[in-house]
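All protein chains but one are shown at their positions in the complex.
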Amino acid sequence: MEIGLSHYLILSGLLFAIGIYGILTRRNAIALLMCVELMLNAVNINLVAINRFLQPDWRIMTGQIFAAFVIVLAAAEACVGFALVIAIYRNLNRINVDEINLLKW
Amino acid sequence: MTFKDLFILLLGPELWLTFLGFFLFTLDLIFPRAPKKVFGLLTLLAFVGGLVLVAAQVLSPDLADEVRQAAQENRLGYWLVTTFSLDGLATFSKGAIFIGAILIALVTVDYVEKNLREGIPEFYGLMVFSVLALCFMVSSVELITLFLAIEFASISSYILAAYLRGDPKSSEAAMKYFLVGATTTAAGLYGMSLIYAGTGTTYLYEMTAQFMPQLGETGVAFSPPLPVLIGLLMMLATLGFKVAMVPFHGWCPDAYEGAPTPITAFLSVASKIAGMATLMRVFASGFGPLSAGWVPILAFLSLVTMTFGNLAALWQTNVKRLMAYSSISQVGYLLIGVAAFSPSDFQTLLGMSTFQGSEMALPGIFYFLLGYAFANMGAFAVIIWVENWEGATDRESFEGLAQRSPVAAALLTLSFLSLIGIPPLAGFFGKFFLFGAALSRGLGWLAIAGVVNSVISAFYYLEVVRRMYFFPPRRPERVSTSLMVSSAAVLGVVGAFAIGILTEPAYQWAMAAFFDVVFAPNISFR
Amino acid sequence: MDATPTVTAIILLAPFVAYLINVFFGGRLKEKAAFVSLSLVGLSAILSLLVFYHVVSKSLSGHFEGYRGTWLTVPLGSKELALGYQVDTLTAFMLVVVTFVGWFIQLYSVGYMAGDPRFSRYFAFLSLFKSSMLLLVLSDNLVGLYAAWELVGLCSYLLIGFWYEKPEAARAAKKAFIVTRCGDAGFGLGIFLTFYLTGTLSFQEIFHQAEALTGEKAQLISLAAVLLFCGAIGKSAQFPLHIWLPDAMEGPTPVSALIHAATMVAAGVYMVGRLYPLFATPMIEASWSLQVVAWIGALTAFLAATIAVAQDDIKRVLAYSTISQLGYMLLGLGVGGYSAGLFHLVTHAFFKALLFLGSGSVIHAVHTNDMKKMGGLKEAMPITFWTYIIGMGALAGIPPLSGFWSKDEILAAAYIANKPIFIVGLLTAFLTAFYMTRQIGLVFFGKNRDPHSHPHESPPVMWVPLVVLAAGAVLVGFIGTPWYNVFHKLVHFEGAPHHPFKPLPMILSLAAAILGILAGQNLYITNPIKGPDDEPLRRRIGRLYDFLANRWYLDWYDPVKPQPGYYLTPSFIRFTIAQRWVDLHIVDGMVNAVGYLTAYILARFYRLFDLYVVDGLVNWTAWITGFIGNGLRKIQTGLVQHYMFIVLTGLALVALWTLMKQMP
Partner (left out) sequence: MGEVIAFYILALIIVLGALAVVTGRNLFHCGLSLAAVLLAVAGLFILNGAEFLAWVQVLIYVGAVLVIILYAIMLSENITGERILLISQNRGVGFAAATLVFALIAFLGISLSGLLAGHTSSVKDPVLALLEGADSNVIVFGTLLLTRYILPFEFASVFLVIALIGALVIARTAE
């Protein structure tokens, strides 16, 4: 038995789908942010695995670099996301996203 | 040319913006008591300077050759040029972005003084940096840079949208904007990973080079590799989110309504120009050879987008929110142009076949964008004009505006007429080019849908006009405003007129921009 | 048993004899009328089964064209008209459906109609209907078909208005008669045109001649097919003549099950299937008349399914469902899935009859048609519940129940021939599963919302047919599974393209059904409605729900604001009044005034036209546009997770579309 690219693709797809499930079902904004992190990690798994399996020259690590930048993005997103959570809590006194709908229609 | 020269020439406007942005932050630290207007003027200076630098780049005759030359001699230069392109698409959209940003800066000053009590320098700084991010967005020809730029622009927009501290609507708008953005980002990144899997590179022009041989001599589109195509569609989530196309539009009306009005204008003008330019770069240039795979999808989404935007706008009572739906529908028209792309366009762009201007929609998109930017900015300037006085943007605030400020009412009417597409304003010719291209590409149904939608759109635009002219004013006093806001409104409308009257030169300029879209830095390092 | 003229005549005439007996001696027979009817129809059912067995075994063992024969010849001047029959596999299936399903429905009626003062009259009409329906399927020529066509229409009229004391019933009967007549006018024209083009009325001859036609006449034959199809539009209640069928539910429930679900309304589908070679000229792929059939079917299937979502009357839901499913069959025929469409006809007859009888059982128990006033019947009526679940599963397309196989076959054909129609079919499948789950949830789950009713299980004479039909609804599908499709072997069209089995449409249709059930379960079963006025769906989609509940404002027979018809109808009345006035004056000899009057009438008519038709149309269009806008606006619920859901499903659907396009 051999672990191939498709194993990684399916694992990352599973992680991505779980993230989507969470994003659609959780009510707490912080929990939603965690689900976004799950989805971004799925992307990273993909990138690194593709880099390894499809690039014959190990020194061309485009996928790994890409993944590093995704981590940078995740850090920035988490930072801003929690700032927004705090701001919205201060203004509306709640952080459940299904209770936040002043703006509609 | 040394590396330093190359660096400065290539990244001139961006460096200037970075410098002024950080300067704004530090100025506040050094002189905490500096009058807030100074920051506004500095921002204006940043954007005007940026426009000048872009103009200099466009007008210097052999810059492109020099850049290419330098990149061949210099290793670092090579990497700069291969990630950051200075082609016509980039310079044209940077020009448009800066024009929009200047008008936005003009309307911001009063608004900020009225509505913000703290964090004003940061507000301006963030505006400067988000324009910087937009500039990077339209210039990057490499996926990593591209996605970083998109995220940079998005994140600074989230923050700006949340800026009305005491207003729950502002926080809510930013929250929704952020969550939808994060989801589409994740989907888009997943798509990029699939594209990377299918092509092995992150450079758009390398992908083009890979697909070109399969396109063949005849220009018949071929069936693209599936992972790449699916990845491209997932990337559409990110780009579609930026331009607010259906079904990635959910955030748009809420964010537009809740955000500070200048930021709404920013999102609907500057951000949209950059988003559309990037969408064209990725789809029409990077993945142009795969057009058979994505053209039907974009045609369909274009139809859905404009219809949704227009129909939903019919019921809006808040003018800011109405503008949100209106901007969604305008994206629908723009997408007609992308959907009217065909492989033969690609060959035209590469100079492989002769140009038939009437058939090609891509220059039309740029022309439309420019006209849209002017008209929309004119409208938003008047909206801020009224909002600063009335403190609200509901339809009732506009009733009887013709008596309270005839100039404002006239300017708003003209902007709306351009958005509907009444000659000789820019909106008409923009639609003319796009629908015409659709017709000649066998997308007659889409052109008809566009015309029907334009008719529907007249209802809600003219409803506002009707209220301005035929309703009694709610309060008798005149609505006055500062010179900055009114000049922004006048500039917007004059621009829409000028683009409309000078159709031919403007279109030529837009077309010239396009012969560089497929700019692959044809340099090989020796 | 061979289908000799005698045998077929007995099959045909036995119910007719029952009709005569019941009409003349019904007063004396009283309750025994049912036995007369049951035994004679039973005789015809047994004969039909034997014929069926014979035909099937013959055609399975080799090439078999079917039986043909002549009952009698009528001399018509120099020509003579041969009234004949034909029994091929399609007819054999129809025979079984009509007599076998019909027999059980009649048995059920014994319980359902017990105590009715016009008990024997009811059985008389039912027998007459059977006889006419059998004539319809047996005929080998357009004259017999047309005569039977009108006869079943008459029976339908009589049975819808069976309780004519009820004004609604009388009105519904009239509506059904008049509306279907609109389609029959086209049908008649189609027969004339066909006769003009081919010079014959016998099916075989017509097909034979039609193939040889060239030039203009070859074009006209498609027009003839479309005109004939108008008849099917009326009889099978397709858009825009679909409006009569829901009102027809005013008749007794067994009638709804037999006539307005299983047999007569399927006559339109049967007719298209019977005349398929005419529709398929010159080529099955290039025939525009089949395109018309497919699009009318698809449109109706979708339209009726959306309306069914917003109905509260248990039988009306089923009526709209029937319309929708008939549209499905025509869709299947239209996209070239000849055996698929007819297979669905057969399976549908079983499970829809089952559902109607089940609903009758429920109505019998709670004495109301309003689902909002029911609830919690699961415990009180276990047999009805479980059989209903089977019917519902078959209709929604849950494997391995019969509806799944036939619906899937239709979708597979549509997938290959016409992607937009496939999408419409998929949407309809989703809606079907949704409204059936809604119905189950409202009727059987939750708590009983009517404190005065004490529901109980129906008597055996009613539940035995339920069980038998449920068994049929489960089993009959297995004759048409993709792996071993006996039905296709028996009933197929030579020119129809044969395609290998494709898993994708099957997966998609199953996914649509499951999604629909999940959605319905979420809205109606997990959280039962709180009272008769509660409607979870209205809370979600607002005025769109009212739009659907008002049947898209499309009922032109009973128009309501803001339909064009609402403005049109009074103008017609005024027009006739004006005409009568003109008549009087002309009769009075004011000949000189004719010119003036004509001008006057024209002007007046034009003014009315402008006032009511044009304005009405403009208002309607503007109103509908604004209305849709208001509905679309409601997508922006303000809840960010809904936006993300739209993003993700939109993306997934786009990707799926691409996959479908790219995968060969």
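Residue numbering begins at 1 within each chain, and the chains themselves are lettered A, B and C in the order written.
Throughout what follows, contacts are C-beta pairs under 8 Å (C-beta built on N, C-alpha and C of every residue); 3 or more make two chains touch, one makes a residue touch a chain.
Because the structure is predicted, anything quoted here is derived from the model rather than measured.
Within the whole complex, touches from the chain that is not shown fall on A, B, C. Counting over the whole complex, chain B has residues 18, 25, 75-76, 78-80, 83-84, 118-119, 122, 125-126, 129, 132-133, 136, 142, 144-145, 148-149, 151-152, 155-156, 158-159, 162-163, 165-166, 174, 190, 194, 197-201, 203, 206, 209-210, 225-227, 230, 524-525 touching the chain that is not drawn.
For chain C, the residues touching the chain absent from view are 511, 514-515, 518-519, 521-522, 641, 645, 648-649, 652, 655-656, 659. Take chain A: the residues that touch the chain left off the picture are 1-28, 30-31, 33-35, 37-38, 41, 44-45, 48-49, 51-52, 54-56, 58-61, 64-65, 67-69, 71-72, 74-76, 78-80, 82-87, 89-90, 95, 98.
What we mean here is this: only the chains that are shown with their structure count from here on.
If you average the CA atoms of chain A and of chain C, the two centres end up 50 Å from each other. Taken residue by residue, chain B touches two or more other chains at 175-176, 179, 183, 187, 253-254, 315, whereas all remaining positions touch fewer.
Within chain C, residues 633, 636, 638, 640, 644, 648 each touch two or more of the remaining chains. The part of chain B that touches chain A in the complex is made up of residues 143-144, 147-148, 151, 155, 158-159, 162, 165-176, 178-179, 182-183, 185-187, 189-190, 192-194, 196-197, 200-202, 253-254, 257-258, 315.
Contacts from chain A toward chain C in the complex involve residues 20, 23-24, 97-98, 100-105. Contact residues of chain C toward chain B in the complex are 625-626, 628-630, 632-633, 635-636, 638, 640, 642-644, 646-651, 654-655, 657-659, 661-662.
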